[in-house]
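Missing here is one protein chain; the remaining ones are kept as they sit in the complex.
So, subunit A:
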Amino acid sequence: MDRATRLGGNRPADESKEPKELKEPKGFSVMAGWVGLRRSLALCWTATAAFGRSLSVCGAISLMGPGLGLVPRAMEGIRDLAAHRRELALRWSGVEIPGPPGPLPPVPEGASGVVARYRWIMSDPQTRREYVWVLVDPLAGALLACLPLALVLSGAWGIFLAFFGVPLSAEWDGLWYQFIPIEGRATAVLAGVLGALQLPLALWAAPRVVRRHALYTRAMLAPSESELMAGRIRHLAATRSDAVDTQMAEIRRIERDLHDGAQARLVAMGMTLDAAENLLETDPEAVRALLVEARESSSKALAELRDLVRGIHPPVLADRGLADAVRSLALTCPVRTEVEIDLPGRPEMPVESAAYFAISEVLTNVAKHSGADRAWIDLRYDHGTLRITVTDDGHGGADVSRGTGLRGIERRLATFDGVLAVNSPVNGPTLVTMELPCVLPSPKTTSS
């Protein structure tokens, strides 16, 4: 899953996902207020944690001694905290903050001293951003997050003053509640009313503060547009070169297959026919045998060409599209496979082909390695994404990092910004999920 989320971070902003972001909370609800209050308290707590970590990183920077020492470790802790805050922002406010594009930058060899430590932090934009964030958050973040709490406390203080304000004011030689000087019964009651008004205000403000806080966190932590672009360009360059390599390898394979297969058989056929021609007068029986041989050669050549074409672009995929091609795959898969498809149109051909071969490869793996009796394919199109899941009841233990097949699928899908996630605990079941962003050119408007 980790892999998928990381690659997902490189995806271009998806317009269709935008409405999912939670809107500014509307109206007033005590329940929402309570929840917001609790959340803002939790955010206060993370601000305290940020304060602790900012101390640790500042300490690590200013420590005496050579080398970078504890700085990378301190930054690691900050990155974890930032990840936690991203998660909270997404869960509580639906604000998606793009994650760190990669691990911390490598520590340069032989660097030493305070300057080198600063330079290391500043060398990577994301690390620099997190460093600034951890310094600012104990102040700005905490102020924002503690606002509802402050309102509650001040409200409680006002109500308290309504009852005990007059004697307290006498004892303290005059007392102000906000802008109200408490001098007698009337002003004390006024303070109480003002305080009581602040309690619902706190409940009203809490959810809004939580959302503002998430937006503030995004402003602090999200990579800038140009940085995202740079990441995107890197990703595109890598997948393009992968795609070109794969294509080249494919062409080489086709060339080799033709050369060793059909071409060789046609040559053999020509020679057999030549021999038959020479024997025509003298030995008609031998000619008959040779002709049979020539015919067999032609069938074999045709069979090889068929297999080759099936590997390039399966006819059923060209004829009927992805849905039927997948049904056909399931039909001939040695493992009993059930197919469920919800696809209101045909994706573009390259996407179709990538999805088809990915499913084919996964099914081959299922048949070869999983020991499964049954498999299930689920293919559906939703919100601009083609989502394919293949489940089997085998013994599990599949690993993307070990299987070249799965790695191949991942690369094939990456060309289309697709991702692959494998969930395969030992003893199964194995669940392979693939997602491919694509558009359907002719979506049906009627439900069927």
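The criterion applied here is as follows: contacts are C-beta pairs under 8 Å (C-beta built on N, C-alpha and C of every residue); 3 or more make two chains touch, one makes a residue touch a chain; residues count from 1.
Definition applied: contacts and distances are computed from a predicted model.
Missing chain, UniProt name from the options "Response regulator transcription factor", "Electron transfer flavoprotein subunit alpha/FixB family protein", "Peptide/nickel transport system permease protein" or "NADH:ubiquinone reductase (Na(+)-transporting) subunit D": "Response regulator transcription factor". When the full complex is taken into account, the listed residue touching the unshown chain is A:Ser328, out of A:Ser328, A:Thr364, A:Thr385 or A:Asn423. If you put the hidden chain back, the residue from A:Pro167, A:Gly270 or A:Pro315 that touches it is A:Pro315. Annotation for subunit A: contacts to the undisplayed chain at residues 295, 298-299, 302-303, 306, 309-310, 315-316, 318-320, 324, 327-328, 331-336, 373.
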